[in-house]
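The complex is shown incomplete by one protein chain, all other protein chains being positioned as in the whole.
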Amino acid sequence: MYTEKVIAEFTNPQNVGEIADADGVGEVGSPACGDIMRIYLKIEGDRIADVRFRTFGCGAAIASSSMATRMILGMSLAEAWAVSNADVVEALGGLPPAKVHCSVLARDAIRAAINDCRTRRGLEPWEVRSSGCSRGAGCDSHPENG
Amino acid sequence: MYTEKVIAEFTNPQNVGEIADADGVGEVGSPACGDIMRIYLKIEGDRIADVRFRTFGCGAAIASSSMATRMILGMSLAEAWAVSNADVVEALGGLPPAKVHCSVLARDAIRAAINDCRTRRGLEPWEVRSSGCSRGAGCDSHPENG
Amino acid sequence: MNDQDQRPVYMDHAATTFMKPEVIAAMAPYFSQHFGNPSSLYRFARESRMGVDEARREVGAAVGASPEEIFFTAGGSEADNWAIKGVALANRKRGDHIVTSSIEHHAVLHTCEWLEKQGFSVTYLPVDEFGLLDPGDVRDAITDRTILVSVMAANNEIGTIQPVAELGRVAHDHGVLFHTDAVQAVGAVPIDVDRMGIDLLSLSGHKFYGPKGTGALYIRRGTRIENLIHGGGQERGRRAGTENVPGIVGLGRAIELATADIEAHNRRIAAMRDRLVRGILSAIPDARLNGHPTERLANNANFSFRYVEGESILLLLDAHGICASTGSACSSASLEPSHVLLAIGLPHEEAHGSLRLTLGDANTEEDVDYVLEVLPEVIGRLRQISPLTPAHARMPEAD
Partner (left out) sequence: MNDQDQRPVYMDHAATTFMKPEVIAAMAPYFSQHFGNPSSLYRFARESRMGVDEARREVGAAVGASPEEIFFTAGGSEADNWAIKGVALANRKRGDHIVTSSIEHHAVLHTCEWLEKQGFSVTYLPVDEFGLLDPGDVRDAITDRTILVSVMAANNEIGTIQPVAELGRVAHDHGVLFHTDAVQAVGAVPIDVDRMGIDLLSLSGHKFYGPKGTGALYIRRGTRIENLIHGGGQERGRRAGTENVPGIVGLGRAIELATADIEAHNRRIAAMRDRLVRGILSAIPDARLNGHPTERLANNANFSFRYVEGESILLLLDAHGICASTGSACSSASLEPSHVLLAIGLPHEEAHGSLRLTLGDANTEEDVDYVLEVLPEVIGRLRQISPLTPAHARMPEAD
């Protein structure tokens, strides 16, 4: 059911761990739902200099976390915010329909971590809409979002 | 579904035909029901000197006719009357449940022929009960019936 | 008289067929090698999933459907039951009336009778002397309570092929779903569910050289239908039960072979069948061919022989090593003659005296010769025995 890319990403995940002095941490999901993602960001300038994750969840959740963290490493916060769950799915070569929510979770965890950075810096958090947003165009209010 | 004996009797039936100057003829069944048996008897003294049949019907019907006529050849009319459908079934080594009615038909055809003989001789016909009779003991009023 | 030891001449392909070597070969790896449960996650089960997916594509392609509209069942009867009960129960709010024909297979008729006991009403339309249903009769039978028209594509006894596309059009003109029991038609009649306006279609593997106990129901996307077998999420939640992977694979291979070149296949079979029919009708007096002269399955020949009864014909043919079938339902407990033969207007005694010969891939011209040699003698012998035979049709008494 999974693509080879998902399996490869899952069996050999990158960026697993924590960042003791992270500039932002985001966590989404719940154990009752069967998946939790926590993402740690280290920012240098406006760039993501380091990113780590911990995930409790299925293969798609772990693969999505790994892929998403690899994608945003080196990005500006605004660029990272703009990464959609569809981008993650694409990078994984596709996900089964029942597992697409894992990519949404990864995006949401990144955004939660970004907003944590912003809040700690005394900035307004960017507006987060329901995860349904990723499906349609134009429903995400963030300016950098296409 | 048929025993070898039924098949042998059916593929090589005995006593097929008519007796031009028969002393009694009995016919039972109807084309709509899928079986008709007609039995011709030639009597010498009180004995059945010749017996022939014509049957329209399934393999069991033809086999039962053949077997029944073979059984009664040489018998007295009373003996022939006493031949039950179970005797025919036994002689055939058994019949499938759905086909037992064919043996009843053979018995009934013989009895019809016997009563035709008796009537032609000016005798009272022996009492005929419903074909359910053959199942239980003691419901057949004919004296010679065991 | 007794040819027990020669190979049987099998002319009962409408009852069931042998499995083709290609079909057995396709199934074999799934018995103990690729035996995984298609629902399992691990790679080892991928072969099973792929086998099932491939078969779904093959079945879809054979009837002009997309694979997602194909649902595997355990045979034609289950498919018929599912189609009719499933549509009836799911559309109860819309209506409670079903239109079908009086010559359907029992899998359809008894299902309809069961629905009548559940409060549905069913119209069983008559057919003409050739077994054809008039689409106009279907139109007239449809009411605003009608939810389903179910008419077989081809009849299993007399082989008559119905005007399926017209029936589909009539049903759709009235916004009514159309189901066809195509168990006898697949591999014999080209089928295109879109062109023919078919919403549901039943098929069965063992009628076209596939495995027994396999079948499929085509369900047009968007059709409201309840499940028949509830449980696990197999078949996209529509039909529970661990998939019969080898069977499904065999069904797929068989339907691919059966529909690869229907026309050439029919030409070959019909040529033999036509010689058989001509030979029998010219050699045996008081015989008639039942069914339609042209609109009939290429492999089907169904006769009535007056004065004799069907089962006895079968048994004598069997003694000569010929496998055939009759409309007299002798093997069941019922002594009723075929409802199909009665529906085309045969009197009871002729309906009792029917013989069905259905040809198939392994039959040869020699088989036809052999039947033409044996059958007249068989009918002659039985007419000799029958009290119904008129003197002119009887040979001089032997003994």
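Chains here go by letter, A, B and C, matching the order in which they are written, and residues are numbered from 1 within each.
Following the convention adopted for this analysis, a contact is a pair of C-beta atoms (placed from the backbone, for glycine too) under 8 Å apart; a residue touches a chain by one contact, two chains touch by 3 or more.
As the structure is a prediction and not an experimental result, all values here were calculated from the model.
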Considering the whole complex, which of C:204, C:300, C:354 or C:384 touches the chain not shown? C:204
Answer key for C:136, C:175 or C:233 versus the chain not shown reads C:233
Hidden partner chain, touching residue among C:242, C:282 or C:364: C:242
Need a quick check: the contact residues on chain A for the chain that isn't drawn. 1-2, 7, 10-13, 16-17, 27, 31-38, 54-59, 61-62, 97-98, 101
Residue numbers in chain C that touch the chain omitted from display: 4, 8, 10, 12, 15-21, 24, 31-33, 35-37, 39-45, 73-78, 80-81, 105-108, 110-111, 113-114, 204, 206, 211-214, 227-233, 237, 240-247, 311, 314-315, 317-318, 322-325, 329-334
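Operating definition for what follows: only the chains that are shown with their structure count from here on.
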From the C-alpha centres, identify the chain that is farthest from chain C. A
Could you tell me the distance, in whole angstrom, between the mean C-alpha positions of chain B and chain C? 40
Dist(centroid_CA(chain A), centroid_CA(chain C)) in Å evaluates to 57
Nearest whole angstrom, what separates the Cα centre of chain A from the Cα centre of chain B? 92
Multi-partner residues of chain B (each touching 2 or more other chains): none
Which positions in chain C are in touch with at least two other chains? none
